[in-house]
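Reading through the structure tokens given below for one structure.
Only a single protein chain was left out; the remaining protein chains are all shown in position.
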């Protein structure tokens, strides 16, 4: 399961991300992120504290740019194209908070039919101003439950 | 300048895309797209009719999947990761209509600071429900003018 | 048709590359390269002088790193992973001179079944010390003829 979110985030989002990471690890899921700071680091930290495995797919070519909570770091050297790899590597996404990079990952997942659960995230309206349907969670626990349930059903959107 | 939009689109959007392609070509801009059908093909068709140069960055490895209006087709074989290349290749994006693939390109461009002009596109609200600021055009002509002006200033957002 | 070769090359190789580029353009082929200097720039220069179309697939994200002889430059931002795109974009490769980057492109083409013609290139021996079979040309003209013939037959190796 991938956890995506901004590299700059306030304490509330970081706490949520740590909680999500820990809950995923407790359920045996590998936590995949973009490997940098903010939400990515917090989710990885939470997962590692719960004895989980964390994978960071870095945009650059230098492994040392990864945060300190990664079991395995892949310096893809693809820049933001690595967002597509984060999405491909996951059976489901938990999106925490909003940023343009985060939205690109949500959009790529929706495009690919990979389930996305949103926590405190941006919303998207269609051209007529109607909200696009999507999974929204109110807590870290709910987000992880929804994500794992959708992933196990191999069910998109 | 890249023109991004859904592979399935109604006649109004296709007409807009042809008009945008023609206007870009008339102003001497290379029209970059994802190389497939719908908005991508219509923008390329409009540009070629106006004697423009069109570049298609295809997701697959087979050049023959490209539409017939491409001066140059690059079968990247990167899947949807090619969206990042469409964005990198352009000094500005014109987004026509909405889809998750289109939104991923808009988000990657905003992330990179590449100017985006939206025509009949999806809207994005932040976590507090406020619309995120962005360039919106009411016509093909206005979209092209805004895009070229922003590109020439090397000005993002 | 792609022309691959080192970014640093002596005058003889550069002259060969210009000749290959010109001959490809005269035959109507688009000349694809990695977009930088040395053999890449010389092949593009030769093609442009013969009114050909040249495509440069750059490793970085800045179009201005491309040489001045490119009709279209794609700043892929993929680093050396762009070598795979050079290979995919071409129906045949002409390899001029030798370098590790050049060899990676030759190897990727051989792996994909794309025809390769070698001019003054490195040779590869199998584990038993036997030369691996491949197309070798003695002149620019012969290289272009072999490449176009193999490309038109869609014939690999």
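We call the chains A, B and C, going by the order they appear; numbering starts again at 1 in every chain.
Keep in mind that, in the parts below, a residue touches a chain if its C-beta (ideal position, glycine included) is under 8 Å from a C-beta of that chain, and two chains touch if they have at least 3 such contacts.
Please read all numbers here as calculations on a predicted model, not as lab measurements.
Asker: What are the shown chains that the omitted chain is in contact with?
Answerer: The undisplayed chain, in the complete complex, is in contact with A, B, C.
Asker: Which one touches the absent chain: A:53, A:132 or A:149?
Answerer: Checking each option in A:53, A:132 or A:149, the one touching the absent chain turns out to be A:53.
Asker: Would you indicate which residue among C:15, C:50, C:81 or C:149 is in contact with the undisplayed chain?
Answerer: Of all options in C:15, C:50, C:81 or C:149, contact with the hidden chain holds for C:81.
Asker: Can you say which of A:13, A:47, A:84 or A:147 touches the chain missing from this structure?
Answerer: A:84
Asker: Which one touches the absent chain: C:38, C:52 or C:97?
Answerer: Touches the omitted chain: C:97.
Asker: Going by the touch rule given at the top, which residues of chain A touch the chain that is not shown?
Answerer: Residues in contact with the chain left out: 30, 53, 55, 57, 61, 63, 71-78, 84-85, 88-89.
Asker: Please give every residue of chain B in contact with the chain that is not shown.
Answerer: Here the touching residues of chain B are 61, 77-79, 81.
Asker: Could you pull out which residues of chain C are in touch with the chain that's been left out?
Answerer: Against the missing chain, chain C presents residues 78-81, 83-85, 88, 97-101, 103-104, 107-108, 110-112, 120-127, 129, 132.
One rule holds in what follows: only the chains that are shown with their structure count from here on.
Asker: Using mean C-alpha positions as chain centres, tell me how far chain A is from chain B in Å, no decimals.
Answerer: 27
Asker: How big is the gap, in whole Å, between where the Cα atoms of chain A centre and where those of chain C centre?
Answerer: Centre-to-centre distance between chain A and chain C: 40 Å.
Asker: Using the touch definition from the top, which residues of chain C touch two or more other chains?
Answerer: In chain C, 61, 77-78 touch at least two other chains.
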